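Before I ask anything, let me first share the structure, which is written out below as structure tokens.
As you look at this complex, bear in mind that one protein chain is not there, while each of the others sits in place.
Take a look at chain A:
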Amino acid sequence: MKKRFSIRKLLVIGFLTLPAFAACYPILFLLAGSLMGRDELKANLSPVLSGGTGFIRWSLLPAYPTLREWVRLLLDTPEAFVMFWNSVKMTLAILAGQLLVGVPAAWGFAKYRFPGKKIFFTVYIILMMMPFQVLMLSEYLVLDGMRLLDHPLSVILPAVFSTFPVFIMYRFFCGVPDAIIESAKIDGAGHLKVFLHVGLPIGSAGVISALVLGFLEYWNLIEQPLAFLKDKSLWPMSLFLPNIDLSRAGLAFAASVSMLIPAFFVFLGGQDYLEQGIMAGAVKE
């Protein structure tokens, strides 16, 4: 009996591993491509590049792995370098701004009563659910009025005031027990002190969850820079990648992987927080 059970379990695992592998395959594909030499890529891609007949070929792993395309990316393509840093600066600025503005706001919503709180919070929830197409024109009008178009701030500022991280952190701050806050107050702690020394440490998981979700979102930014940044030297990496011609496939692979690595490490380090964040966005208010 026991043995049959374990065979069945193995079958299920095998059956589930297939789609799981498919889900992760793009990483392997990009890594393999970025380690292929120029000649190997050229041979694989020859039907497309030289207009011949036949089809692209591909192998799971590179036949002659080399780091040459990586070196080329780092040393010979200043434009890729600039755009990579644009992505880094934009993402970090947005996340820093969200921390500065959003964390206190989430605390205020979670632990205080003040006039208009309910209405404000409902508006926050509605705004957080609106896709960019709804907010695009309004953001454009403000940014245009402030003469911020074609400046990195045109992407950063609206994102800083995104209401989604406030909602996520709010959910975690609500879990801070009132009894602890009361006892801190009795010990003479003021509002700011309670927030910094009681709220933040206990609700830190929420802050990290919001940061992980935020990073994965803003590292991928496409719509906003496309609309608000005309000057291509300000573009993030995500807009640069699809413009690389397949004749420079080696560079495209190395650049794709350079984009993937930071996101992947944030994912590895923050997976628990990512899951908590996903759940916090769904549980009823």
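Just so it is clear, a residue touches a chain if its C-beta (ideal position, glycine included) is under 8 Å from a C-beta of that chain, and two chains touch if they have at least 3 such contacts; residues count from 1.
Definition applied: contacts and distances are computed from a predicted model.
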Margin query: Since a chain is absent, check the UniProt entry for it and pick the matching name: "histidine kinase", "Phosphopantetheine-binding protein", "Inner-membrane translocator" or "Sugar ABC transporter permease".
Written below: "Sugar ABC transporter permease"
Item checked: Residues of chain A (touch criterion as defined above) contacting the omitted chain -> 9, 12-13, 16-17, 19-24, 26-27, 29-30, 33, 47-48, 54-58, 100-102, 104-105, 107-109, 111-115, 117, 120, 123-127, 129-142, 157-158, 160-161, 163, 166, 191, 195, 216, 219-220, 222-223, 226-227, 237-242, 246, 252-253, 256-257, 259-260, 263-264, 266-267, 271, 274-275, 278-279, 281-285
